[in-house]
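Excerpt of the complex: some chains, original placement.
Order of writing sets the chain letters: A and B. Residues in each chain are counted from 1.
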Amino acid sequence: MALMTGEEYIQSLKKMKTKVYLMGELVEDFTNHPMIRPSINSVAATYDLAQQKEYENVMTAVSNITGERVNRFCHLHQSTEDLKNKVKMQRLLGQKTASCFQRCVGMDAFNSIFSTTFEIDEKYGTTYHERFKKYMKFVQDNDLTVDGAMTDPKGDRGLAPHQQADLDLYLRVVEQREDGIIVRGAKAHQTGAVNSHEHLIMPTMAMGENDKEYAVSFSIPSDAPGILMIYGRQSCDIRKLEDGHIDVGNPKFGGQEALVVFNDVFIPNERIYLNGENEFAGVLVERFAGYHRQSYGGCKVGVGDALIGAAALAAEYNGVTRASHIKDKLIEMTHLNETLYACGLACSTEGVATKAGNYQIDLLLANVCKQNVTRFPYEISRLAEDIAGGLMVTMPSDIDFKHPIVGEYCNKYFIGNSKVPVENRQKVLRFIENLTLGASAVGYRTESMHGAGSPQAQRVMIARQGNIEGKKQLVKDLTGIKE
Amino acid sequence: MALMTGEEYIQSLKKMKTKVYLMGELVEDFTNHPMIRPSINSVAATYDLAQQKEYENVMTAVSNITGERVNRFCHLHQSTEDLKNKVKMQRLLGQKTASCFQRCVGMDAFNSIFSTTFEIDEKYGTTYHERFKKYMKFVQDNDLTVDGAMTDPKGDRGLAPHQQADLDLYLRVVEQREDGIIVRGAKAHQTGAVNSHEHLIMPTMAMGENDKEYAVSFSIPSDAPGILMIYGRQSCDIRKLEDGHIDVGNPKFGGQEALVVFNDVFIPNERIYLNGENEFAGVLVERFAGYHRQSYGGCKVGVGDALIGAAALAAEYNGVTRASHIKDKLIEMTHLNETLYACGLACSTEGVATKAGNYQIDLLLANVCKQNVTRFPYEISRLAEDIAGGLMVTMPSDIDFKHPIVGEYCNKYFIGNSKVPVENRQKVLRFIENLTLGASAVGYRTESMHGAGSPQAQRVMIARQGNIEGKKQLVKDLTGIKE
């Protein structure tokens, strides 16, 4: 079973006993919950598209471990071509779901842990790398969706883990045992946590000597004893509970986040990939963040494509396609969106092989990529709202459009171009609302801001990678300054 | 009864028979509907603040018509000082409600109709101005909230009113009678429509000879026969139906919009202020738009103040107050916000007296003001989201925080600065969500974009008012170009 279908994926989730709380309730069958299902559909799309011949090259790759064709989300990048194809796969999925499809975090974790464990072993003679390769084989053989989990709750950001009032505010090892470890803590903002078969845990930042117990990495099934998840609210989330789907905007797809709590969970030795070698925590974080900052140069571009298309469609339905300012705004949206894509491609094509043999991205350019992502989707959204017009936020509910009395007025007065059914206008405006204000704005805006690290985190890296001293030397050479 | 209290205002609404449909239902007592009440509270604040001595100067003025002290929202501006105080009143209300308080449209309509009717009468010997003065006395004596209604549905924007497939897509006179007129059509995006005692109708744009029947202005009680309203959906609107109010973000205040339908409504002669004098439609629109573009230099600044405060509070609760990038972002937010205020004040202080004696704003600067409003609140929002952090969109529902099982985890893991209760953090993050993605984002973002005219409308006015020919002449003089 190298490649599952989307349907098989959903069935596989049904077999799990994942504990999910949503708005105060323990969800029975989370795969059928109307608020959760759209995000499962998004992940399912990562399986379905991999089945299509036309996308084979972009959606799959031949595994360096098994020699089999695997879903690219489970692949260890073997070349800069692989890195570029990753970005293209993400753009494709962004286009097809207009959502966060959640499976990237696993892929980015695979690649960063793979190279880091190699280097830990090199230094300490440990066997983390072999263990991890076995884990990768398991993941690839079963075509699993894995939540690569990094972000700890963090408490007071001014204090180190061991200085916090509550020592669990960073996930940690509370007991070292012969056969494994016991961990406690939580991972916050976990995209796709609920829909994942497995969790692959990493530390949240560089760790000092005093924080060795926080320097831990391991994998674990999502329904292991001691794990529970609390579902995060999104803007307009409960519209999904209404009948009819026009007001939801994106009726089929969505993203989601959860707090994943680890209550003294046992992790067997063969699932541990870092355990106290604190100086490698920072390396791991930097690599994961690097890959993940690259990712945004693909996924958000795909979503941006859909938003640009929606704005163009809204303009058409309003009858203003030929206004020069409308055309110019669509050009600007395209320009910004492609600039993000350019950054995603550039950090890929400039990638280099790690000691372990897989490829990592160019760190400076990946940070530049993500920094732009913290800006341009906001401007693209603003332009989309400009083109859409105010009706996007003043339109009555779809129920009103179908109402025996007021339905008539809704249909009479909300017509634009008289050849286009009002329903089409409803759909496209709700789609734009969804991406700019609604549930998917969480993914398209706020996640663009904070996912893979907040803007300031990238700026720190840009400063570190920018080689200012070398640049000063250029000027000294050019002007003959001697010091 | 020159000045009502907020409570008296609410009671006065209860006496009305306004027909409001909301999500497919005719609302019984709209003043108590949990989705509508917050917007009523916002309007009520315009009454309550006028009762407070400390705000007397900004919230009230002495009427030139009655000689009585009236709510400034019912006042005809008598000086540039009045124009500035209008902006200050709006900033105050924005600060106190963090919402659209909906009563400005009436004030802006009063002032533009007042001066325009004077000029129509001057040309045609009509008596619109006297009629309107009487109406103003009625409004001031009863301290009414009036919806100044301009925007027609418009259908295909490429076609004039009389060219539309459905002639009603612009509101029009369908019958001229001895004692009045019969009108049909609708006004869209009507902010505060539901909460207003009266509707004061204006044409939506300049009208040509073929569109004389669309050149109409009149006033009418909101519950007159033939009028019905259909409530617009806002992002996260149905959160207001949940128990508890933390997740709403702004528990007390809000804004709203509705489609107001006029089904062959009779308007008696004494309530008509324009009826076929089509060349004045454009004048009226330009003046109203001018006043209303000024308004945004007050109200959105007040809301911005609250959003800046919230971001500062979120930073404090996260324990990052002293980070230089946080400080710098708060400065930038303040800078942008005050730039908007500067534009609001500038177009006020450069105001001039109309022929009718009231004051109008400087048209160029008011358009510049609004143009900035179509940009800066978006950037202020972006920066607020940056400072807030991702938790704003991944935090579980308030129900979870109070849940017997998961409540413990929510409270354990979402603590920031350990001295601040988690609930405070919840409140401030939900407040920011509300303004950037939620129900109030409709007012703070989309309304900033499209209210008082979309960005391109301002650009057209800036081009017209910018005196490019005079500027060219400067250069010819400076460089000695002769033509």
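Heads up, the rule we're going with is that a residue touches a chain if its C-beta (ideal position, glycine included) is under 8 Å from a C-beta of that chain, and two chains touch if they have at least 3 such contacts.
On a predicted model such as this, the values are computed, not experimentally measured, just so you know.
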Assembly copy number, counted for this structure file with 2 shown: 4
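Rule of thumb we're sticking to: only the chains that are shown with their structure count from here on.
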Mean-CA-position distance for chain B and chain A (Å): 38
Residues on chain A engaged by chain B in the complex (per definition of touch): 21, 23-24, 153, 155-159, 164-166, 168-169, 186, 188-189, 228, 230-236, 238-239, 247, 257-259, 261, 318-320, 323, 325, 374-375, 378-379, 382, 385-386, 389-397, 399-400, 402-403, 405-406, 409-410, 412-418, 433, 437-438, 441-442, 445-447, 449-451, 454-456, 459
